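Could you have a look at this structure, given as structure tokens, before my questions?
All protein chains but one are shown in place.
Let's turn to chain A:
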Amino acid sequence: MSAIPTEASFARDGGYGLLLAALFALVLVAFAASLAIGYAPLDLQAAVTDALSGRASLEALVFMELRLPRALMGALAGFSLGIAGAAMQGLLRNPLADAGVIGVTGAAAFGAVLMFYSGLSAAFSLALPIGGVLGAAAAVAALYGLAGRGSATMTLILAGVAINSLAGALTALALNLSPNPYAAMEVMFWLMGSLADRSMDHVALVAPLLVVGWGLMLASGPALDALTLGEDTAASLGFDLGRVRAMLVVGAALAVGATVAVTGSIGFVGLVVPHILRPLVGGRPGRLLLASGLGGAALALGADIGVRAIGVRPELKLGVVTALIGAPFFLSLLWRLRREA
């Protein structure tokens, strides 16, 4: 317990800037380490020089085609999962929420699985992420229909749960009907979540969606602060709750849906990171957004470095590792909550 910094050490107003700076530095270090670590030995300096001067050396190729997209996608995915987790916990005023509760994760995964199943993924390389994004978009459309009409938060969660289990069932159906065991294996491995072999095309495809999603969530920061005191008080402070819900749900869906479309499902980042950082921002949900984004990026990059450093073959899937770290942490959290209650 003593390893967890207390609120007093960070929550002073100057501390917030310091916390963000520290987290940003952590992300930079992890990003650099992620670039430096890999299976093929690489002279990083030569690789960067070659890449910058446009020389198509082997080093530059490894750097531009393997290392850079992997590190970039890790940072983008972690940031998205972290900030969306913080946004959902703030909206639902529940520390056990993450973007999974609105059904986008499952829908995006199913969209990608359909691409596998139809064989389109073999035809062109961006079929998978496009399928994932379309799946997420379908989930968002369904949710937005509800959220946009100002329905209660509980309705949103229930709709999300329904969408998630439907997508899960359809994914299982696709596996069930898969023509051969290899196809099923391929899908299952993809679903476990990984950053391996993602290209700059993947990054370019989803980056705009991610940025829009982050923007929607960050813009709702003051509303999340107001929601600390409940929906009536937030409304009396001038926030249109229907609009706030729609912005947060669509924002989280864009960020996480697009992330899952490229990486598969990476669990527990969105759940655990806001928890660790909450005491460091004095519990304020608005401030938790950006902090959780940075923390999520650092965690995802760190876990992906771990995956490669362990060197187990076949490579451990990132989603497996985050769940292996996250689940025990989550249990310890519940243990602590139980003791506090």
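What we mean here is this: contacts are C-beta pairs under 8 Å (C-beta built on N, C-alpha and C of every residue); 3 or more make two chains touch, one makes a residue touch a chain; residues count from 1.
Convention: contacts and distances are computed from a predicted model.
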item	value
From "ATP-binding cassette domain-containing protein", "Alpha-D-ribose 1-methylphosphonate 5-phosphate C-P lyase", "ABC transporter" or "NADH-quinone oxidoreductase subunit J", the hidden chain's UniProt protein name	"ABC transporter"
Touch with the omitted chain, as defined above, among A:Gly119, A:Gly230 or A:Pro328	A:Gly230
Residue, one of A:Ala33, A:Ala219 or A:Leu333, that touches the chain absent here	A:Ala219
Residues from chain A at the interface with the omitted partner, ascending	7, 11, 93, 219, 222, 225-230, 232-233, 235-240, 278-279, 282-285
